[in-house]
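Here the complex is missing one protein chain, while the rest keep their positions.
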Amino acid sequence: SPEARAFQARIDAGEKIEPKDWMPEGYRKTLIRQIGQHAHSEIVGQLPEGNWITRAPTLERKAILLAKVQDEAGHGLYLYCAAETLGVSRDDLTRDLLSGKMKYSSIFNYPTLTWADMGAVGWLVDGAAIMNQVPLQRTSYGPYSRAMIRICKEESFHQRQGYDIMMKMAGGTAEQKRMAQDALDRFWYPSLMMFGPSDKDSVHSAQSMAWKIKMNTNDELRQKFVDQTVPQAEYLGLTVPDPDLTWNEDKGGYDFSEPDWSEFFEVIKGNGPCNTERLAARNAAWDDGKWVRDGLLAHAQKRAARKVAAE
Amino acid sequence: SPEARAFQARIDAGEKIEPKDWMPEGYRKTLIRQIGQHAHSEIVGQLPEGNWITRAPTLERKAILLAKVQDEAGHGLYLYCAAETLGVSRDDLTRDLLSGKMKYSSIFNYPTLTWADMGAVGWLVDGAAIMNQVPLQRTSYGPYSRAMIRICKEESFHQRQGYDIMMKMAGGTAEQKRMAQDALDRFWYPSLMMFGPSDKDSVHSAQSMAWKIKMNTNDELRQKFVDQTVPQAEYLGLTVPDPDLTWNEDKGGYDFSEPDWSEFFEVIKGNGPCNTERLAARNAAWDDGKWVRDGLLAHAQKRAARKVAAE
Amino acid sequence: MDANAALFQFLLRMGDNTLVLGHRVSEWCGHAPVLEEDIALANTALDLIGQTQMWLGLAGEIEGKGRTADDLAMLRDAWDFRNLLLAEQPNGDFGQTMMRQFLFDAWHRIMLERLADSGDGRVAGIAAKALKEARYHVERSADTVIGLGDGTEESHARMQAALDLLWPYVGEMFAPDNVDAAMTQTGIAPDPADLRPDYDAHVLKVLGEATLQVPEGTFAHGGGKAGFRHSEHLGHLLTQMQWLQRAYPGATW
Partner (left out) sequence: MDANAALFQFLLRMGDNTLVLGHRVSEWCGHAPVLEEDIALANTALDLIGQTQMWLGLAGEIEGKGRTADDLAMLRDAWDFRNLLLAEQPNGDFGQTMMRQFLFDAWHRIMLERLADSGDGRVAGIAAKALKEARYHVERSADTVIGLGDGTEESHARMQAALDLLWPYVGEMFAPDNVDAAMTQTGIAPDPADLRPDYDAHVLKVLGEATLQVPEGTFAHGGGKAGFRHSEHLGHLLTQMQWLQRAYPGATW
């Protein structure tokens, strides 16, 4: 259609699409799915780190972790707001999360088992997230782009904090060093999975890239992540759990083993180590909180009514 | 009445009253209250000790504590059975406990705060309980007397185990010794309260003693307990938290300070440190367990019906 | 009691209150009824932990044995804690958490206002910083208590149950003892009993707006701030809070 051609032309020209502008249904739907999933990931992502807040080893670490988890909830909020500009409510998105209809990042279905996991999550998981998100600051949809700009600033801070924990652990006692290695062993492949399936198996990609909803291919980002992370692991004195990892002079990057994609698809299907618990935790929060939401709403209505009556 | 006189004569002659025998309503009611309270005490008494089962310091200590708490539940069972012979059901008694209508021993409204409390509870609380219960083996009501005989055997075993914990603590590190002293400080006066108010303030006593439901006065038993316990504390190298404690050569026993009876009456009224929690825990167990009781009952009925149908 | 020892105890009380309550609030992380509440609770916990660092840091200095705020937080057993019993009570439902928060915040704000004028400059300095946060906390928790108390029938009933449960823990905040006497004498801190009229005025007003009834009777639990008898909850809280420091002594994190 002419509208679709004009729309694509705007995108090609680097213009931002704003909420009131015309957009193809596919663009809207894809954005809702992508932004919604990202928002859900921030919310569910509170859980594996929240798991260690009550066991943080020092007051300083507890404060940093609290601030981080608070930031994540804040990111969730920005993103739900961005999604709302596309005509879907936060409650609708939440219900789709809770019913399992919408997904969140598969990484949060892995458990956090030692304090070093707080380091690994910051270093690897936030690191991979940033790799995904930095290009999205230039995405074509205005509200999403602006949310990404705010989020990226905080995420890179989180990643540095995570790496700082890894430094302390890798340079600490023998047990701490062992914890650090163990965390890397468990989070390496799940982090690689965060970029999604290999390009040859990835659906939706071409259209999303044309719309500038997706800025790079999964494999490009994964390669970039590996190239960035391997020297960091070496600096920590830790071993990346991939015996086939080698520097490839020709491509100027590492050759590395693919993650076990069957595991990835199992996790997506609901069969990860923590899928059931994560959804149960979010459902419990929602169900147990119903009386609170209802109560606060009822009070707001009473107060508004009283105000009207008094005028 | 002639029946009442004959009944009293049997008791005076040392005969046991059995469930089918005639008995005065007051005797029945007093027994139901006393046995019921005792049963409830065994049940609620699981909670302060249960609080440390998951933190027991060694496997052996965990096993001993589990066995003890299991025994207490067993005692509760004997005693409810004894009460049932008087025409009251366990469920009725339970409902009266849960509504706060019936009481349990005030001692279980005190918290257990360190591992030494497991020692103090065994040594002092079971010690006081035995002091109360040994004479009750000779009580006039047959089923109650027989329950007491079984219970006393186990209780004295528990007391020894408690004292053994105190020995380890009092002979242990400086911190353990401090824990042991702290436990004695907190449990001394509440243990003295277990014998009930001073004879001059005690209601029901004369009739209960005539009926051999109560075998000794509160003050007699309290004196006996102090005389037995003080040398044990000395042997442990611990200080009884009573600056006025002195040996009285004339009476051949210790002079000691009365507990703070206003605190006792507050606890009885519901204002002890843990009254609310103890009742809440029992109510939660009962309410949460309803579906289980209903389910097992429904199954038993189905099975019985199937059996009848098959015959 | 010598003045220094009393000041140490007093600082432990202030710092243990914020430490233990901050820990409790942090248990909500990821589980609150609305996203905005998740953020607000994390923010409250963060403020309280920050205040803990200041109070326990100063306590360690005053004690003079080289113990840091972390040492005091992570390496004392329950009996050496000096927080109010209110602070260690379990979260219960969201209403119970917010009622606990309001009953504490209302006291905390007044206490910090007085301490901002402390004769001890270090105490006054910490109090002045904490006061800004406490004012915001009490405004928020009061609003929530009002909103839920004056909300639906269910929310009202839950808030009344929370108030009934927690009210007996209020009295401890105002019961003076020998540590308080020493603090009053040296002009470091007010007599806690003196805070009660302001507290009652504020709290009764808020509870009134919330359509909640203060329970009858004057019974008050005690034993937390003196450390004589905490509740059974504190020990369980410490098993989590102190786990890593206990399991890996001497490690740096």
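All chains are identified by letter, namely A, B and C, in their written order; residue positions are counted from 1 within each chain.
Here, a contact is a pair of C-beta atoms (placed from the backbone, for glycine too) under 8 Å apart; a residue touches a chain by one contact, two chains touch by 3 or more.
Being a predicted model, the structure only gives us computed values, none of them experimental.
Put simply, the hidden chain is in touch with A, B, C once you look at the whole complex. If you put the hidden chain back, the residue from B:25, B:249, B:288 or B:311 that touches it is B:288.
Looking at B:23, B:43, B:193 or B:238, the residue that reaches the missing chain in the full complex is B:43. Considering the full assembly, A:186 is the residue among A:186, A:214 or A:299 that touches the omitted chain. Residues of chain A in touch with the missing chain: 48, 51, 55, 110-114, 175, 179, 182, 186, 266, 271, 273-274, 276-277.
Listed here are the chain B residues that touch the chain not shown: 43, 46-47, 50, 53-63, 66-67, 69-70, 73-74, 76-77, 80, 90, 115, 165, 168-169, 172-173, 175-176, 281, 284-286, 288-300, 302. Touch with the hidden chain on the side of chain C covers residues 77, 236, 238-240, 242-243, 246-247, 249.
To be clear about the criterion, only the chains that are shown with their structure count from here on.
Note on chain placement: the centre of chain A and the centre of chain C lie 35 Å apart, centres being C-alpha means. Centre-to-centre, using mean CA coordinates, chain A is 57 Å away from chain B.
In chain C, no residue reaches two or more other chains under the touch definition.
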